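Supplied in structure tokens, the structure appears directly below.
Here the complex is missing a single protein chain, while all its other protein chains stay put.
A and B are the chain letters, set down in written order, and residue numbers restart from 1 in every chain.
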Amino acid sequence: MLIPVVSIGALGGVLGIGLAFAARHFKVEGNPLVEEVAAMMPNSQCGLCGQASCSVAAEKMVNGEIPLTNCLPGGKALAQRIAEKLGVPLQLDGFEEVTPQVAIVDELICTGCSRCLKACGNDAIIGAAKHIHGVLNDLCSGCGKCVDLCPTMAISMVEVPVTLKSWRWQKPRLEEGVRA
Amino acid sequence: MISSPHAPHARAVGSIGEIMHKVMLALVPATLFSFWTFGWPAFWLWLVTMLSAAGWEAVCIKLAGKNVATKLRDESALLTGWLLALSLPPWAPWWIGVVGSFIAIVLAKQVFGGLGQNPFNPAMVARVALLISFPVPMTQWVQALPLSPASVGFWQGLQITFGGLPVVDGVASASVLGGIKTELARIGHLPGLDGLFTAWQSGIGLRAGSLGESSALLILLGGLWLMRHHIIGWRTPVGMLAGVAVPAVFFWLLDSAHYASPLVHLLSGGLWLGAFFIATDPVSSPTTRTGQLIYGIGCGALTYIIRTWGGYPEGVAFAVLLMNAITPLLGRVTTPRIYGRTRDGNPLEVKP
């Protein structure tokens, strides 16, 4: 009677200590995935996803709190890469990609105050104080931070125009009634 | 954005419905022949099974909220019903046909998502389910009647199929394979086949057996015609026939007292119908050419194994279902080499 009680008790004790040791020693500080995903983000802190910052959004994506498709500037491409990294299936079927937008400066109204210049996280707005500003489409993430800052309301967001180069075929639409 | 149609702007003549039509047309000689040999009951059973198959299909399409008219147009349900009917005992009662087509259409096809989605051949699922559930009516064979004095008339035929009229003793008959199996168990070696099997009679189809599987000759004709029209390939049927013939020859040479002759194996049961019309069902068989050959050989070999060592006298249906199960795997391992790449998908070496 005594031998089993003691031996089982001892076994339990040793294993318990082992577990406690492992929990302390091999504890992972933060989730390394979060950092990796955060590095993939645009990091322009645009806030279009409704999160405080890109790294917060990355953390929530890793924890599955928000959909991977939430990053609008990242679009489908980013969602796909994150899904691959996290090893989760990505359901894109219902996801309509928003047409990417870029800022445009109305040259007639711009006073060259350079506030937008300072606000832009990616140096997409060029110009100098007292000079009319312009937007580099390739660098504009479409975050729209500059729009509200402009004192003369010279900045607006427009959809990136479709050209012969950027046009592409839509997914074939299934004929009504022919296919489920 | 204007949506304009994508190339190609031309299309080969043909549709799924047309393929189904041609397969049915290829079945016509064998089917007519069976009406002649087995009389009116065979016709009624065939009709009931076909119509109920179309009916079940319509019910399922309706329940799924799709357009019945456009969906029924592919006529795949009719073909499934037809094939099922051909695999039933010719004098089976009407409800065998109705229950069978329910199993085939609803359980084996529509539940999986309809045309093109079923992993198993619907007609064979139904046949096996019926055989296991209703063993007595499913093994009630009759003699080929044109040679028998007991031919049944129109009304008697109706009564046999719909009225539950029992089969007269003089007409009832064992199938060749069934006879062999029973005798082998009883006396320990192969019985003499006199009166049970002659090659030429079996070849043209004058034998007891399922409704439409008896005439190897007419099925072969239909099958060849389908090959000519590129609807079926040669690999599956040839593989399946070889899969039966090769082991049959081997074991027969080894011990002809316990293993039936290759002729018996080749010319009895549902082998020819299975090889040309069942195993070639594109939905449940591999699409790759190599895969089709392996699949055919597998179907044949399993048929021989079940017939010889299994519990049932006939194994075509089981063999096809078993091979259906590994079809996706076969498809994957036999994916053809892509142009410009090695078999494992890497680009070929550049040799200037």
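Note that in this section contacts are C-beta pairs under 8 Å (C-beta built on N, C-alpha and C of every residue); 3 or more make two chains touch, one makes a residue touch a chain.
Everything that follows uses one rule, which is that contacts and distances are computed from a predicted model.
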Can you pick, from "Ion-translocating oxidoreductase complex subunit C", "4Fe-4S dicluster domain-containing protein", "Glutathione import ATP-binding protein GsiA" or "Sugar ABC transporter permease", the UniProt protein name of the chain not displayed? "Ion-translocating oxidoreductase complex subunit C"
Identify the visible chains that the left-out chain touches across the whole complex. A, B
Going by the contact rule already stated, which one of B:V48, B:L293 or B:M323 would touch the omitted chain in the full complex? B:L293
Can you tell me which of B:L130, B:I160 or B:V283 touches the chain that was removed from the display? B:V283
Touching residues on chain B - with respect to the absent chain: 1-2, 4-12, 14-16, 18-19, 74, 76, 114-117, 230, 282-283, 287-290, 293, 335-341, 343, 345, 347-352
Positions on chain A contacted by the hidden chain, ascending: 42-44, 73-78, 80-81, 84, 91-93, 100, 120-124, 138-141, 162-164, 166-172, 174-175, 178-179
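Here is the rule we use: only the chains that are shown with their structure count from here on.
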Cα centre of chain A to Cα centre of chain B, whole Å, reads 56
